[in-house]
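Just one protein chain is left out here, and the rest sit where they should.
Note that the chains are named A and B in the order they appear, and that numbering of residues resets to 1 at the start of each chain.
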Amino acid sequence: MSTVVPALQLDHVSRWYGNVVAVNDVSFALGAGVTGLLGPNGAGKSTLLHLLAGLLAPSAGTVHIGGRVAFGDPMVYSMVGLVPEREAVPGYLTGREFVRFNADLQGVADASAVTDGVIATVELTDAADRSIRTYSKGMRQRIKLAAALVHEPSILLLDEPFNGLDPRQRLHMMELLRRMAAQGRAILFSSHILEEVERLAEAILVMFAGRLAASGDFRSIRRLMTDRPHRFTIRSSDDRALGAALLSDPAVFGVDLLDGRLAVQASDLGAFARIVAPVARAAGIRLHELTPTDDTLESVFSYLVRR
Amino acid sequence: MRAFVAIVGVTARALAGRRRTLLIALLAWLPVLLAILVRIGGGRPDAPEILDALVIRTVCPLVALVVGTGAIGSEIEDGTLVFQLIKPLPRWLVALAKGLVAAFVTSVLIVPPMVVTGLLLGGLGPDAIQTTGGFALAGLVGGSAYAIGFTALGVITGRALIVGLGYTLIWEGVLAGILEGTRFLSVRQATLGVAAALTGEDVGEEPLAAVLSIGILVVVTVGGLALTTLSLRRFQLRTAD
Partner (left out) sequence: MTGHVAPSAPPAPTGVPAAPTGNIYDLGYRGYDGPRYGRLTVALALLRQSLQEAFGIGRGGRAKIAPFLLLALNTLPALLAVGITALVRQAGGGDVLGDANPIRHDTYWSLTSTLVMLFCAAQAPELFGRDQRYGVLPLYFSRVLTRLDYALARTGGLFIAILIVTLSPQLVLTIGAILGAADPVTGLRDELPEIPRYLAVCLLGSATFAGVSAVVASYTPRRAYSVAGIIALFIVPPIIVSIIAALSVPDIARVLLLASPSDVIDGVNGVLYGPLRIAGETIVVATLDGWVYVVTALGYVVGSLAILVRRYLTITV
């Protein structure tokens, strides 16, 4: 853990609109790398990103970005790039003009070359001289990304960046973000598509109904959920006998005989891992396959939002 | 500096391309149409009457309202302002750029038709030139003050158009006329004061003194810019509707 100031830091941040609490007492600190902000629609992800981007003031708590207070400090934007989801791009400008505009406002040196470079990065060179009005959703998304990259920000906030991108563009953008994170930038992106987050994020933040439900690496989060049984699927030479044998061990508290396999619920991951092989051998049963069935982000997520 | 120019350029393009700007430009040329009608119909060509009653009292504030609230307000409404705010620019710079464009576009829209109207009705004699020129100049400074004031209004409230109309129609139209002591709170009166001083024409009820009028317009302009700056500093994204 480096000693530099964390790129993003929230301390007990809440944001409410009258009676509706959009963000509820959220605290975390992020550094370099890619973090995924995960949550269902309405969880408060966009609000959180807007708070980080200084476009909303927190109703309580403090938001620091790059060590400075996010709201009310325009100079913070020389190191922050934001790719908003809802905010529209001006349709009457061409892609190139829009990116150039952003570059000019950022005071980027050699704006023309940088504009061309960043447009090439998002693969919009062919369409750059058409007006944005004619762009598809995915193209608008990419031009917003280009605009956010002109000044090579050390902190990048993206709100649902993969919306409207086809699989190839999605992979391309993921690769781009990974590269940028490897350069030491802090990247936070939000999504409600689990596969995207699982593939790209090194760490996740899970939001639900305005609260932070969990943060960190999703496998470690899973391990922390001791009140949820770990589930496994086993294929063996004799499922029924194996099930009976496993049930006699205190680490296991549920088995299901399903068609062609055995579903096991274990309370303690470590203990189960130690006993499953000896138990099978003692009973003379051959194990063909053992798979954890809820070690995915999806099941972690569904546990988190159901508590 | 480059950023300032960039904002000016984009805002000007945004205003110029909007349909509402074109429609309000039509309104600005209405006095010319009237002047033509009057000339054809053989009516009395009373330039100050038209320039005063129609242009200064109606066209000027309405054009400034549409342009001013459009300079920032419409960008807030359609969401494109965000891209200009998340930049390391001091807010007064943004306010100044936007205000300048609003004032400039307003002037460009109302001054040429005023000049044409005045010439059509008054001819080219020295008196007529003074009348036309005086009203045009008053329209320039008054319209700019209006525009900058309404730009600030566009940031402060989402219903800037209605509030601005309420101000123009109710406050300036009725109340400031009834309550004598509040005439200095009316940009219209200040504009008329400037017009009266420049043209020596009788512009209806007793106009404000020239110095006071100019002072009011300066206060409105500077205050508008300051208010815009402050509002931009405290700007937060609005929830839908």
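Rule of thumb we're sticking to: contacts are C-beta pairs under 8 Å (C-beta built on N, C-alpha and C of every residue); 3 or more make two chains touch, one makes a residue touch a chain.
Just so it is clear, the structure is predicted and the values come from calculations on it, not from any experiment.
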Which of B:12, B:165, B:185 or B:219 contacts the chain that the document leaves out: B:165
Those residues of chain B which, in the complete complex, touch the missing chain: 19-20, 23-24, 27, 30, 34, 37-38, 41-46, 49-50, 53-54, 57-58, 62, 66, 69-70, 74, 77, 159, 161-162, 165-166, 169-170, 173-174, 241
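We adopt the following convention: only the chains that are shown with their structure count from here on.
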Distance between chain centroids, defined by C-alpha means - chain A, chain B (Å): 49
In the complex with chain B, residue positions of chain A that touch it: 17, 50, 53-57, 72, 74-78, 80, 82, 84, 86-90, 92-93, 101-102, 104-107, 111, 147
Complex contacts: residues of chain B adjacent to chain A: 2-3, 5-7, 10, 13-14, 17, 78-80, 82-91, 233-237, 239
